[in-house]
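This report concerns only the one structure given below.
Shown here is a partial selection of chains from the complex, left in place.
Letters A, B and C name the chains as they come in the text, with residue numbers starting at 1 for each one.
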Amino acid sequence: MHDIQPAAARRPEYVLPEAPPAAAGEVQRELSPWEKFWGNALARRLVVLAVLAIAWESYSRVVQNPLLFPTFTDTCVAFWRGMASGELPQRIANSLGVLAMGYGIGLAVAALLTTFAVTTRIGTDFLSTATAMLNPLPAIALLPLALLWFGLGTPSTLVVLLHSVIWPVALNTHSGFLSVSDTLRMAGQNYGLRGVRFIVLILVPAAFPSILTGMKIGWAFAWRTLIAAELVFGSNGGGGGLGWYIFENRNQMETANVFAGLLAVIIIGLLVESLVFRTVENATVRKWGMQR
Amino acid sequence: MQRDLPAAATPLLQVQGVTLQYRTGRHLVTATQRVSFEVHRGDRFVLLGPSGCGKSTLLKAVGGFMAPVEGQIRLDGREVRGAGPDRMMVFQEFDQLLPWKTVRQNVMFPLLASRRVARAEAAARAVKYIAKVGLDQFADLHPHMLSGGMKQRVAIARAMAMEPAMLLMDEPYAALDALTRRKMQRELLRLWDDTRFTALFVTHSIEEAIIVGTRILVLSPHPGRVRAELDSVTEGPGSPGFGALQARIEEMLFAPGQAAQEPVHA
Amino acid sequence: ETQEVRVAEQFGLVYLPLTVMRDRKLLEKRAAEAGLKDLQVKWSRFSGSAQMTDAILSGSLDFASGAYANFSVLWDKTHGAVKGVTQVGIGPVWLMSVDPRIKSIKDYGPKDRIALPAVKVSTQALILQMQAARDFGLDSYARLDANTVAMGHPDAVAMLSSGKTEVKSHFSAPPYQAMELKNGAHKVLDSYDVFGGPHGSSIVFAPVKFHDANPKTFKAFVQAYNDAIELINTRPAEAAEIYKRTSNDKESIEEIVRQLKDPQVVSFKMEPLNLTKISDFMYATKRLQAKPARWQDVFFPELQDYVKE
């Protein structure tokens, strides 16, 4: 039918002697300074931030309505004053305390729900039904119940916070669990892992990219909700949190302070993203090759 | 050398009229149909058959990952109801390693997870078996940094390190080059000499089946049914007995008119 | 002159003139008389005063309505770029309690909670502070702030009626205070006592820029508003019908008419009444940088025509 080596005759065969690998080490192309700069994620992020800040500054200068939309510099000054006076740090601390508690409990409840959902069939149905029903409900729907159960104060705020954290985390975690490949599942079962150990040792790390995303979303919505809840609930007893700081200043029309409060939210968001989530990502899903 | 095997009255594994099916949405795929065989203690039992005939599925059923829709699978007389560390499985897929663990941790994991041995012992075994599969240099890498064949070798090391009573291996050497493959086969036989485990081994290489197996089950194409159950030979490749058995199996598998010796190049 | 005027309405009997204006298209009529044919009036409703303020500042709204206290801050911060148009309803607000122990604000211990619409900044909170300043001295005006909690009126009514929660007092507003009185709560403080007589607390306000650019429209608004008050005062049954229809109130027409005729509930007059006491207090407690000496400083001159000395 056909011949094997049509053009082979032209080429000589050769055999090289066995040799240890050349001391290869690291071969690297030289990068131009621009490539070096651009290759640095931090540098690129700072560029993004600078562009956003400049956009803010220039737009606010165009609008010329400091009561509605103060300039970036005014906001920074207000932020600095608030920090220097110790008021802003105090408010931030108050809010972060509640936030951390709500977020922590929310993650725990979400973990319970998804554990229940992956171990029993009724749990799956409960989770998907409850999520479909409750997730779209606005916080005000929960307030009467929260007030009934816990009265005023932090516990009621926590209920509202939980409502923001649980569903996105549970949805992402559960969907991540469902996406774990059959091979990995079987490997886990093969070692005799069952129930919670199976979830913790196999499903959780295997679904970690999804879980992280859920945690990011839950975190952001916890913040949003906390600020909104503090606006509604006001301060009960203690000095009040960042939401209350924003509300008070809004009422006093100290718009620069309002934006300073929001700037605090932004800065905390950036810090948490870059210090917590990014570090976790680098130490887990990136290192494991589960995400690029 | 040891001829004194535990000659138990009942076979270790009894597969009796087992039909295995996959149901996904509208589709129903029958993987094997009324397959029966028995594996005795100390057997190195090979499943041989064409691609898609249900070898992996059978192995999964024995592993306890899948229940038969018909028939029964008994291990030690008791019906198999779930997976467990008494039957270590090497899967066919490359993604069977835990991506979040290094090679070493992957090998140690089943030992620790099944609470078989203490951490120190697990670490020692990991070192030993990683060396056996020739991956000492790569012990601290994560699986995504390994080549296909290296991943399979880690999976083999992981299963062997458990020193299980029963080893289920699904084409473990398929991704390996001739040299590495031969080395692995030798390691398996050496381990068998030491611990006399029972192995259920899937392969698509007739030669490998004869080298590795003591008993060979030949399956027909999709859906898999038993064609024959044969004894292997003791002689090595190249010997007349080996060649005869190889020819016999080839004839059995290769449909008539498609003789094995048909020259590939016209 | 603009083709479209955007007015914010609010809930409640206090804002009835605006409701009547809308329902009877009084503004459109007055505008037509002034030669502004086809003036479009766009009514909107807000639930929060901060949003209304934003709307005014962003030029999305021409006439806003709300608490004088909020307006004062806006006036102060904008250095008078926003001014009052007219006062809306006059009526008392009561601090109600179901705790028999509490007879006056001096009886509040550290654990007793008072619900009000917004802590520190609502009219109710200011009135409470004014009374506290009187009872405990100006420096201690904020003494009761720690007792207050923010809660919508309906929720507060429900809390008081359940009687089981820690919230046993509510600085209320019509019509909720009458409801609570009926349910067995008692009056702890009457705002009329704090002000030394009837007072307004909410007003309609507008940007000076709008006023200057649209004098005819502005004038038509003031006239229409006056027409609405006249309708209410002369034909209360008709006004009550409008109110019931537009607000889905459960009360009977007769009851609403009774409330409209009862100065202890609500009455209507455009001339600001005792409003400066609020801004004086806010100035005294450093929440305003400037203080209007007379109400004329913060209202548009058009209002002068409707002042019946």
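The rule is simple: a contact is a pair of C-beta atoms (placed from the backbone, for glycine too) under 8 Å apart; a residue touches a chain by one contact, two chains touch by 3 or more.
From a predicted model like this one, the values you see are computed outputs, not experimental measurements.
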Given that a single representative of each chain type is displayed, how many copies of each does the whole complex contain?
-> A x2, B x2, C x1
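The working rule: only the chains that are shown with their structure count from here on.
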Most contact pairs found between chains A-B
Centre-most chain, if every chain is reduced to its averaged C-alpha atoms = A
How many angstrom between the C-alpha centroids of subunit C and subunit A?
-> 43
Which whole number of Å gives the spacing of the CA centres of subunit B and subunit C?
-> 83
Residues of subunit B touching 2+ other chains?
-> none
Residue ranges of subunit A in contact with subunit C within the complex = 65, 67-68, 143-144, 147-148, 151-152, 232-237, 247-248, 250-253
Given the complex, residues on subunit A that touch subunit B span 1-2, 4, 181, 183-184, 186-187, 189-193, 197, 201-202, 205-206, 208, 284, 287-290
Which residues of subunit C touch subunit A in the complex?
-> 50, 53-54, 57-58, 70, 73-74, 76-78, 113, 118-121, 146, 148-150, 155, 158-159, 165-167, 287
